[in-house]
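First comes the structure, then the notes that go with it.
As you look at this complex, bear in mind that one protein chain is not there, while each of the others sits in place.
Presenting chain A:
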């Protein structure tokens, strides 16, 4: 496997993945979309909201703000796994939004008005929890936070006299749970720009080439010639174009994705290696509901008259 980065920008990475299976490339893509942990506002406590937007509306908007989540995979716990009582610096970031419009002009409330709040929390045994070491300074801040030339994210508009007093708790999570925890906005992925493998069928009126424009990735490959393509030919080169929300650095994202993939594979390997009589997972008696436990798995015949061994439950 080879990764060749073609371009790297602050919120975008374009690379070629070579010498890998389609399955692996797609797994990487899926992980990039769904499995990378980031920080996002998850709990919003509204003390005062006299804006025109209702509480849920503002909470939803706050949740969608990408927060800088560098290194949150290692240094931050999932809130559900954390030792603390409610939330603590090890599993969350607290932000607040306190703003009141006092001028006749409308105030535009943006992600720039969010401020990080220090938090003090104890664990179950009453010890003070220290903040994790090694987090970057801007950890948990919204993207483009007070940056020249970059636009913050509009949250709301306030008229004279209207006020927002909001306390937010950002937690770690993954996109599978909610899209706000996704570090990517679009993951493009392409192989075989010339369609040499005939995976797809281009419908055309007169001329295929004229009617179906080639993608930019076609420059990377030789145009199809008359040489035959083997029956077993498989795609081996994949052109990725990943657009990030800004929560994670594009480079980190790719590295993390690979790590996550390894993790997942390791999980499967571990699970496959486990003995049958271990609790839960591999015990075939528990796999099929309502099946009478019996002394030998091989004796079992299920409702369809198929032995359990053939049914594929006996993993030993």
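The rule we apply is simple: a residue touches a chain if its C-beta (ideal position, glycine included) is under 8 Å from a C-beta of that chain, and two chains touch if they have at least 3 such contacts; residues count from 1.
Just so we're on the same page, contacts and distances are computed from a predicted model.
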- [ ] For the chain that's not shown, choose its UniProt protein name out of "DNA-directed RNA polymerase subunit beta", "Cytosolic 5'-nucleotidase 1A", "Epithelial sodium channel subunit alpha" or "Zinc finger protein 511".
- [x] "DNA-directed RNA polymerase subunit beta"
Task: Contact partner of the left-out chain, one of A:103, A:127 or A:200 - done: A:200
Task: Selected from A:49, A:79, A:92 or A:237 as touching the chain missing from the view - done: A:49
TODO: Just name the one of A:134, A:161 or A:213 that touches the chain not displayed here.
DONE: A:213
Task: Where the missing chain touches chain A, by residue - done: 22-23, 25-27, 29-30, 33-34, 46, 49, 52, 54-57, 60, 64, 175-176, 178-180, 182, 186-192, 195, 199-203, 211-213, 215, 241-243
